[in-house]
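One chain of protein is taken out of this complex; the other chains stay put.
Let's turn to chain A:
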Amino acid sequence: MIEVEGLTKRYGRKLAVDHLSFQVRPGVVTGFLGPNGAGKSTTMRMMLDLDNPTSGSVRINGQGYHDLPDPLKHIGALLEAKAMHGGRTAYNNLLCLAQSNRIPRRRVDEVLDMVGLTAVAKKKSKGFSLGMGQRLGIASALLGNPEILMFDEPVNGLDPEGIHWIRNLMKALAAEGRTIFVSSHLMSEMALTADHLIVIGQGRLLANTSMADFIHQNSRSYARLRSPQPEQLRDVLRDAGYAVTEAGGGALEIDGAETERLGELAAEHRIVLHELSAQRASLEEAFMQMTAESVEYHAHTGGEEPGGQLPPGGGWGPEQAPQQAQQPAWGQGWNQGGRDGRRDKEI
């Protein structure tokens, strides 16, 4: 159980975390979601007592992090940047951690085995691939067999198999009754793993809800129509009592309508349809809409802004092909720069 109370962090004039309050409960995977620069990593660093909060407090099972006698047995963390000495072997990197918390030596072999690094245990960690480094970080988080686990973007840099492994690992750990807190900027990833969702943007809490509720509220379904006779079609639909919104490219959209009924209606009035499809707004879009005002680092590719692509006013935006293609660009480009800059130097 982690309790965050009024947590605030100010870097100079920049408010990175702004009065955050939430709880992370045991037995479930809690997703911590926010666009790049939202303050996720900063919040996690403050939880671990690495950064001093400007104000507010964090309690781990009712105690301050500082007061935990051997923290690794209570909380294990995988931080954003590689936090190992590249000149040391994987085994030794873990051994010194284990020793500092009186964790028996055999546990090092156990966790190395658990993450599948036994074969390279005696290799220097600076030669590790991104995925292997991530696995080593996860091994260090699991070292004390802690009750609380915190992962900052664990799937970053992993191949599909690795992503699958982490997903199952987190679920299995939560099923054992542990508290799992995992950050991400990918809603789709969270939808697959998290049971509970905490969304922040520009350091502020935007949502604190169960995943099921979030899906229920945000996965709006609607019908999409295109016709060479758009005016006629719109009039017919309006007369039939539908609220029609115009989407880009001459398409019309109707909330929650059944495609069968719409098709019949068009046929009755002899209107040609080029498209009639049932659509579902993705969770990713719901997330983007929620954080649109708080996204700091827009990608300015092709003059389009992610916020600008969403239809104005109210409801979540429709699914559009160009927007889908746009999604990987959003946020990731910025992120990559920092993370690929290898910070591990050999000394």
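Everything below uses one rule, namely that contacts are C-beta pairs under 8 Å (C-beta built on N, C-alpha and C of every residue); 3 or more make two chains touch, one makes a residue touch a chain; residues count from 1.
The working rule: contacts and distances are computed from a predicted model.
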From the names "Ferredoxin", "ABC transporter permease subunit", "NADH-quinone oxidoreductase subunit F" or "Phenylalanine--tRNA ligase beta subunit", which one matches the UniProt record for the unseen chain? "ABC transporter permease subunit"
From the listed residues A:S21, A:Q99, A:S129 or A:N168, report the one that touches the chain absent from this view. A:Q99
Of A:A83, A:L158, A:L192 or A:L273, the residue that touches the missing chain is A:A83
Contacts of chain A with the absent chain, listed as residue ranges: 1, 25-28, 45, 48-52, 61, 65-66, 68-75, 77, 79, 81-89, 92, 95-97, 99-104, 107, 140, 144-147, 174-179, 195-196, 210, 343-347
